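With one protein chain withheld, the remaining protein chains of the complex are depicted in position.
Here the chain labels run A and B in written order, and each chain numbers its own residues starting at 1.
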Amino acid sequence: MAVTALGTAAAGRPALRLRRLEDERWLALVLLAPTAILLGLFIAYPFFEGVRLSLSSARVGDPGEFTGLANFAKLWNDDIFWTSVWNTFWYTGVTTVFKLGLGLWLAMLLNRHFRGKALVRAFILLPFIIPTVLSTFAWKWMFDPTFSVINWTLFHLGFITQRINWLGDPTLAMSSIMVVNIWRGVPFFAISLLAGLQTISPELNEAAAIDGARPWARFWLITWPLLLPVTMVVMLFSVIQTFADFQLVYVMTGGGPANATHLFATYAYQIGIGTGLLSQGAAVSLAMFPFLFVIVVIQLLYIRRVEVR
Amino acid sequence: MIEGALWRRWVFYNIPLILFVFVLLFPFYWMIITSFRPDGELYRPWNAANYMPFWTNKPTFEHFRYLFEETDFGRWMVNTMFIAVTSTLISLFCGVLAGYALARLNFPFAGSLGTMIFITYLVPQTLLFIPLAEIIRNFRLGDTPWSLILTYPTFLIPFCTWLMMGYFKAIPKELEECARIDGASRWKAMLYIIVPIAVPGILSSGIIAFTLSWNEFIYALVFLSSPQEKTVAVGVTSELIRGDVFFWGSLMAGALLGSVPVAIVYSFFVEYYVSGLTGSVKG
Partner (left out) sequence: MAEVSLHKLNKRFEAFHAVKDVDLQIRDKEFIVLVGPSGCGKTTTLRMIAGLEAVSDGEIRIDDTVVNEVPPMDRDIAMVFQNYALYPHMSVASNMAFGLKMRKFQKAEINERIKRAAGILGIESLLGRKPRQLSGGQRQRVALGRAIVRDPKVFLFDEPLSNLDAKLRVQMRVELKKLHERLGTTAIYVTHDQVEAMTLGDRVVVMKDGVVQQVGEPLELYNNPANRFVAGFIGSPAMNFADVTLTENGGKVTAEASGLKIALPPDLANRGRPHLGRKATLGIRPENIHVAGPADDAGYCFDAGVEVVEQLGSEILLDTRVGSALFVASIDPTVRVRPHEKLRLALKPERLHLFDAESEKAL
């Protein structure tokens, strides 16, 4: 077969090359078609449909009419909306900082040889693997106002005499939710940063030690800059996920107490699905987009700048 | 490098590590313990006397019985498994093909298509769920598993594609060229040579996709309404809570059982999961 292929090649060179070009393009089309169809149908189409919805007065069962930016004007004057905006930023910012710090610390603790390392590494990822809703229920049970095991422990250690209303107090509730988010996210950061750490040759650390750098200097001047590309990518994924988070808040507080812990996603759900005001719900969801877009662009630019090394 | 005296090793490395592991795993222990405790022991106030919450001497299967007899929990597990497996297969199929096309073939707009696929990964489900609910209803897929099987790939395919691209790029071109000299067409070379070599990557993508679809919540919450169609996550959230009353024992039992399939799959393929996760971040 190879001989005949060569034969035709010698005879009709331009014809074969043309056919191959066609072949590649045609093949690419075929290979990408299923993906394109699915993504077009269930991402692109809903996105534009969402934009259309937010510009109308649709409710459940009533398609409504075009109302321009009326929904967004309503949101602008909505206190709860602004609470959820602030909450989302605060939630994303604080948890990301903690996830990064604790995740990095854990990664460095794992970046050495010790017995049982593989087992520890496997177990550590469990909070990230187990379905969010299910593990969040465990936490909710741990935070329960009457039966909290955390309260039990603090009480028996003598730290408290009054019970702590983890989820009922507006300020405390947000912090409790953040604890769960950090708990879930630290393994992801740790494992990813660990992989990044392992690409840094240990010789660099040794050379720096011989050069006279103490452990903190070695970390800050050598390890951290070299880890930056991986750190930025991990942070990008995490920030997007956290910004659009729904499950955690829904299970822990449903957005309460008194709408104090709403994020974009839970508020959109409460309005759009809860009260059936589809168009307004869509508007809340879409309000996420400009912020997400800016965050992503900034991070991508930063990644590109760091990757050039 | 020298880590120093034994005490230093314990203070700086081992003890923090133990603390981390403890905090990360305690909630699961709590889940397990609660699932097996009788109701009488469960509902004791936090400051009650004579109360040891960390252990029980009278384990019971009561909560599990309740799950399977009084609720559709069995059905939920089957639903979720069916949806997860099917959407994973669909996503793998699309992801492998798309990943190969983007990694290996030269065609116009290859770069921008790759970027667009990456960007869709950044459009979260919570942005699309309201309009998608309408669309699902219009397609008459509402309250069926297909509403999820067709929508889950929207966040699974970009990830699989991204991951497979990395794996395909790492396979030397010479292997394909050798196959084509040996007479295989482009398509056959891909099928018989490249894909088998990329099996570890396919496994990694598949496992991560499986855990991701098991973890999805908002689409399942919004698209499914009848109790027997629900997935585990949605069922546990809606059917085990009556008004203000939480059936904590059964809730934890449900949470425990709902976590088991994912944990089992994960435990068999830990290396694949980790390499897939880190591959997506480093690539």
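To be clear about the criterion, a contact is a pair of C-beta atoms (placed from the backbone, for glycine too) under 8 Å apart; a residue touches a chain by one contact, two chains touch by 3 or more.
What you see is a predicted model, and the numbers here were worked out from it, not measured in a lab.
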Touching the absent chain in the whole complex: find that residue among A:Gly68, A:Gly116 or A:Gly212.
A:Gly212
Please pick, from A:Leu204, A:Ala258 or A:Leu301, the residue that touches the omitted chain in the full complex.
A:Leu204
Considering the whole complex, not just the chains shown, which residues of subunit A touch the missing one?
201, 203-204, 206-214, 217, 221-222, 225-226, 309
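FYI, only the chains that are shown with their structure count from here on.
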The answer for subunit B against subunit A in the complex is residues 1, 3, 13-14, 16-17, 20-21, 23-25, 27-28, 30-31, 34, 42-47, 51, 53-54, 90, 93-95, 97-98, 100-102, 105-108, 110, 113, 117, 120, 122-135, 150-151, 153-154, 157-158, 161, 181-183, 186-187, 211, 214-215, 217-218, 222, 232-233, 236-237, 248, 251-252, 254-256, 258-259, 262-263, 266-267, 270, 273-274, 277-278, 281-282
Which residues of subunit A touch subunit B in their complex?
1-2, 5, 23-25, 27-28, 31-32, 34-35, 38-39, 42-43, 45-47, 49-50, 52-53, 102, 105-106, 109-110, 112, 114, 118, 120-127, 129-135, 137-139, 141-142, 144, 146-149, 151-152, 155, 163, 183, 186-188, 191-192, 194-196, 199, 202, 205-206, 209, 230, 233-234, 237, 240-241, 243-247, 250-251, 264-265, 268-269, 272-273, 278, 281-282, 285-286, 288-289, 292, 296
